[in-house]
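Taken from a larger complex, these chains appear in their original positions, while the remainder are omitted.
Letters A and B name the chains as they come in the text, with residue numbers starting at 1 for each one.
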Amino acid sequence: MENYFTILIDFIGTFAFAVSGIRLASGKQIDWFGAYIIGLVTAIGGGTVRDLLLGIRPFWMLDSRYFLITALAFIAMLLLKDQLVKWWNTLFLFDAIGLGLVTIVGISKSIDAQLPFWVCIVMGTITGSVGGLLRDVLLNEVPLLLRKDIYALACVAGGLVYFTCQYFELSVPLTEMVAASVVITVRILAFRLHLHLPVLPSIQSQKEK
Amino acid sequence: MENYFTILIDFIGTFAFAVSGIRLASGKQIDWFGAYIIGLVTAIGGGTVRDLLLGIRPFWMLDSRYFLITALAFIAMLLLKDQLVKWWNTLFLFDAIGLGLVTIVGISKSIDAQLPFWVCIVMGTITGSVGGLLRDVLLNEVPLLLRKDIYALACVAGGLVYFTCQYFELSVPLTEMVAASVVITVRILAFRLHLHLPVLPSIQSQKEK
């Protein structure tokens, strides 16, 4: 995964994640510094939790660019917000691409840690979705992820395809490309077609009602 | 603690914890996947935080059964909810038994890590109660644990009894059984007799009022 193209995609994904955090923080009496923190947590929270669970040093300690890209995202939101509003669709695309990529990064790191395949899928999903979850917890809302977004499920689908490809002995680069495409496609289709899972109805005992 | 009986109790406890998470997630616009996640966090959150603090690999990475039992709990809640509603009392019993067991597991693991006795009690309490705390944070509520439930306190009581037994040189199995019984008894009595600690009254300066 170490070439200029994937580094570029990783940074675009980080930018899109940070923008999603800053946007949701806007209009909620959050100050500039708080908005930057929310953007940062959205962008690096998933990978940080993954690295803590894997018992390795969080990735951002080795690379200041994640903090700089979040700062860029913050400045862009401040200066160009009217333009950015017009680019939501493009940003959403980057967000989906970023999701696909970080899921694969999470899976790869977990394979390196010699974890069983299902733990790798869990780790890929955590990498992709925990940042948004922490963002919503900090903003004092029930996480979107739990409510209606087909988001984490796209990561799970990509993870399953990853190991299916591996089972059929596809090369690693091809496996990664196919799996990332599945994450991106599921995410975009779910969003465009307003797909969502059923809501869990109330389960309470008589007395509690 | 490694025999068929304790494994069985562990799984029943996991099931009961997962059910408590899924039940509290119900009726709150949480979708199926979100409800599964809430059940999972309730069931494995405490042990995961304990393992992170101990600096060891989270227990569930080595055993897929926790994810499967949570899936079973989710399916059971979906299909059998009317029946389960009638079994709340039985489920509560399992929940209390599960609490007793995971507290002891937390203490044992911390003794293995050569921590002082009071850290072991803290770890046992974290194992038993942090899952429910994370569940409530995700559901955007002030954790039950902080409000009125005698829950964490039952773990603390069990922990104190554990090291009292150890001081009097009881055998490990007997110590574990006695301590787990104390957790379970305190939890059940507090629930049945509606015992609770006093609430902390408002402490504000004149100006702030």
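What we mean here is this: a contact is a pair of C-beta atoms (placed from the backbone, for glycine too) under 8 Å apart; a residue touches a chain by one contact, two chains touch by 3 or more.
Computed from a prediction, not measured in an experiment: that's the story for all the values here.
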Total copies in the full complex, given that 2 are placed here: 3
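Please note the rule applied: only the chains that are shown with their structure count from here on.
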Centre distance in Å when chain A and chain B are each reduced to the mean of their C-alpha atoms: 29
Touching residues on chain B, where the partner in the complex is chain A: 22-23, 25-35, 37-38, 48, 52, 55, 57-58, 61, 64, 67, 77-78, 81, 84-85, 88, 137-140
Chain B partner contacts - residues on chain A that touch it in the complex: 52-53, 55, 115-116, 118-119, 122, 133, 137, 140-143, 145-148, 152-153, 196-206
